[in-house]
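Just one protein chain is left out here, and the rest sit where they should.
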Amino acid sequence: MSSIDVRTAPKGEGVSIPWGSLAPFIALAVIVILGATINSNFLSTNNLLNVITRSAFIAIIGVGATFVIATGGLDLSVGSMMAFVTGIMILTMNGLTPALGNWAILAGAGVAVVVGALCGLLNGLIITVGRIEPFIVTLGTMGIFRAFITFMSDGGSLPIDRSLREAYRPVHFGDFVGVPYPVLITLVVVLIGAFVLYRTKYGRRVTAVGSNADVARFSGVHVGRIRTMAFVIQGICVAVAAICYVPRLGAATPTTGQLWELQVITAVVIGGTLLRGGKARVWGTVAGALILEIIANVMVLTDMVSEYLVAAVQGSIIIIAMLAHRFTSAR
Amino acid sequence: MSSIDVRTAPKGEGVSIPWGSLAPFIALAVIVILGATINSNFLSTNNLLNVITRSAFIAIIGVGATFVIATGGLDLSVGSMMAFVTGIMILTMNGLTPALGNWAILAGAGVAVVVGALCGLLNGLIITVGRIEPFIVTLGTMGIFRAFITFMSDGGSLPIDRSLREAYRPVHFGDFVGVPYPVLITLVVVLIGAFVLYRTKYGRRVTAVGSNADVARFSGVHVGRIRTMAFVIQGICVAVAAICYVPRLGAATPTTGQLWELQVITAVVIGGTLLRGGKARVWGTVAGALILEIIANVMVLTDMVSEYLVAAVQGSIIIIAMLAHRFTSAR
Amino acid sequence: QDKEFTIAVSIPAATHGWTGGVVYHAERAEKEIEAAYPNIDVIVSTAASATAQVSALEDLSATNNLDALVILPFTSEELTGPVEQVASNGTFITVVDRGLSDPSIQDLYVAGDNIAVGSNTADWLVDKLGGEGEIVVLRGIPTVIDDERIKGFTEVIDKSNIKILDIQYANWNQDEAFTLMQDYLAQYPNIDAVWANDDDMLLGVLEAVDQAGRADVKFALGGNGMKQVIEMVKAGDERTPISTPYPPSMIASAIYMTAAQFAGQALMRGSFKLDAPLITPENADQFYFPDSPF
């Protein structure tokens, strides 16, 4: 340990610029500038709004993932969980519409949050009580949630009741003084996340547990409870993302949220949170989500690479971004 | 850490039975017995041979993954790498057939091993020299390799020359005194893997690096080199798996090896290797690969669950197996 | 009729709308046939990849005395050998949708026509656009099915003055299609028509076009005949007036035809190629299955 500290933390006196934690934002700026040079359409308000709105889902789920990863955990089930929650929510809404009318949307959202929290609780309890690697547990629940949504949709698609669509649409497509609602919701989630992580006792304990679980335990911290709670928070974030997501396409399918888990984890790590725990960067996660979405957007806007190679270029850019990151912050 | 150790290792006097390391084999036995009860055909020689032969791929790649994970790394790119290596190998074979005839198979296999080793080297160097999380690097190269195979096969499929088929077939379908070749090859790979891990200096250092990289560094171990080498070994194992794989399906497609990385990691972890590194169980990995393959086999043999829910049952069984594991070895 | 018959059905797992439909129809056929003929046992088995499908074939033939196999192969090359293996035991082979590399293996072949799905749509589009304009295309995942549709489509388009602005993968995923379409719309100020080679993706495309409020997009077409899209066709939607059938129910037809061999009915062999006629408001009813998930 100590040898690493020596290398990474030669802090001077006074206020030094925290390059390490600024890196994701610098990377974001560089990618935006690159995007603008490559394609003039990139900076159009419309395109930017689209991209930012789209990154909302990964960002919101990423806030939860920041908690989980900061405690030293990992959640591979978020994509499937999101699909599952979406499915349950749509079933609830459709079922309640006759009785409640548009209020069914609210009821459905409430149910979604509860189901999300329960899914997270399930993950958390298996991991902490059963003391099994989070990787394995959430890989298992990933399969389970995915199977459930496939089952619920009969392998097809599970659309929301037509009568609710109009009332619900604005949650994704509407805006408030020009700011799309999903962006506003993301902001609220991130602010709450940052507050909880940096300003509350729970947040303090999250990083302590991730940094050294033994020290936390010896200091009277309920390590299992903190970890489980992080998974619950993750579940709630997934539910919030689901609530914003449903009006976008109005249906849940077996492919909803597929591979999002990898995007989420990538966003969190690009954002500066350590995968081994002990450090949490909520705002960095948002930058990470934006970076991923912008890379994808620029890839489509430029016509330079063969459609077959898009994935290769994306992969390379992410690695290069991380390398740049490392070498600037190692100064 | 140590608190857990204390709990799991309350050694008695004399020779105690290492329940911890036997657990995967016990789990394997239980699943075999369950399989036999559920379907009488399960124990037919034919079926057993099929299942064992099939698990060869995950087992062979798993041996490499055991090295990587024991050093504290992780390789998410193995599935794509396998597709990529398969593609290169087929292109080489097809290209050389006119000149070399059936010797093209050998040449192709040689090229595959070299390419596999180079892919591993790439992963290893980016991770150790660039000091980036293995998770992110191999996620990136996963996209890159996958894009390359898509490109090489033009999004379709890349079949091996018909004239080579017959000569190459036995590598997968043939047997030696009743033991299928892939099983023999797996055995050889596992034996070599076990020898290197448990009997050589390099293997000793692999676990040391995974257990505590700083200690290893202070003891004069070239941590970066050991880690990189582990990725190279992983690459070679992937190539060997590819060599056995090609005759099975006779083509490479953009979906070849998809999601194998998750199966491989699951097999390794079920086998008792710790995801945080420092412990390696090559034989356990083989047991893990068998467990996964048998679960899938039994799911096909029984018609009890809806097709939509197969993934859920598989996920649950894995979690339950790990739980059982934990609670038997915690005695 | 004391003899018991076993029919194995091997199909892809329900990973997106169309394969979901296949699973649905296969399971329904299984129930109906088993109810109608107590001496026939149908085993449906799904697989998530070509490798898994080969494994499933091995499992099915190793543990059952298969009288017939109905298979919708993932890919041609990869499944040809394994199916041949099964056939060598005297099993009756019915191949659905994707042909094998060696057609002599199969006894019965029931298929849609992927090239026609592409080319029929393209023909219609060339006609409606008067042979010129700018269009964008969304394709699925890199497989032969996707390849053939794109091939059928582009070959026709290339003969006209219509310009294909862009083709990208959206993985037969509604969500990715939505995202991709947003980006297309941002990049190209004028798009006369969109073709998503699957109706699942079309739904995402429509959502994106609506959101952008772009009136220049005159036509947004899909394929496969998904329930929701056929409803639009029936309702005379201006932007999506047609679709092309590629009904997942073909698996059910194949299972029935295979079962017929053992129910003492007429022997059926040979090829049955389902055409891909355009679905128009006039004929839409015959392609509409309200109970199907697809």
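A, B and C are the chain letters, set down in written order, and residue numbers restart from 1 in every chain.
The definition used in the following text is that a contact is a pair of C-beta atoms (placed from the backbone, for glycine too) under 8 Å apart; a residue touches a chain by one contact, two chains touch by 3 or more.
One rule holds for everything that comes next: contacts and distances are computed from a predicted model.
Candidate names were "Dihydroorotate dehydrogenase", "Multisubunit potassium/proton antiporter, PhaD subunit", "Peptide/nickel transport system ATP-binding protein" or "ABC transporter domain-containing protein", and the UniProt protein name of the unshown chain is "ABC transporter domain-containing protein".
Residue A:H222 is the one among A:R131, A:R169, A:H222 or A:R326 that touches the chain not shown. Contact with the chain not shown here comes from a single listed residue; of B:R227, B:K279 or B:H325, that residue is B:K279.
Of the candidate positions B:I132, B:V221 or B:V286, contact with the hidden chain is made by B:V221.
Even with one chain removed from view, chain B keeps its contact list with that chain: residues 1-3, 5-7, 9-11, 199-201, 203-205, 207-208, 210-212, 214-221, 278-279.
Listed for chain A, the residues touching the missing chain in the whole complex are 1-3, 5-6, 9-13, 198-205, 207-208, 211-212, 214-222, 278-279.
By our rule, only the chains that are shown with their structure count from here on.
Arrangement of the chains shown, judged by which pairs touch: all-to-all, with no pair of chains left without contact.
Note on chain placement: the centre of chain A and the centre of chain C lie 34 Å apart, centres being C-alpha means.
Centre-to-centre spacing of chain A and chain B amounts to 30 Å, using the average Cα coordinate of each chain.
Within chain B, residues 150, 154-155, 306, 308, 310 each touch two or more of the remaining chains.
Contact with two or more other chains is made by residues 14, 23, 142 of chain C. On the chain C side of its complex with chain B, the touching residues are 13-14, 23, 27, 43-46, 48-52, 54-56, 58-60, 62-64, 74-81, 101, 141-144, 146-147.
Interface of chain A with chain B (complex): residues 1-4, 126, 130-133, 135-137, 139-144, 146-148, 150-151, 154-155, 214, 217, 262, 265-266, 269-270, 275, 306, 308-316, 318-319, 322-323, 326.
Taken in their complex, chain B has these residues touching chain C: 39, 41-42, 44, 46-47, 50-51, 54, 150, 153-157, 159, 165, 169, 248-251, 253-259, 293, 296-297, 300-301, 303, 306-308, 310.
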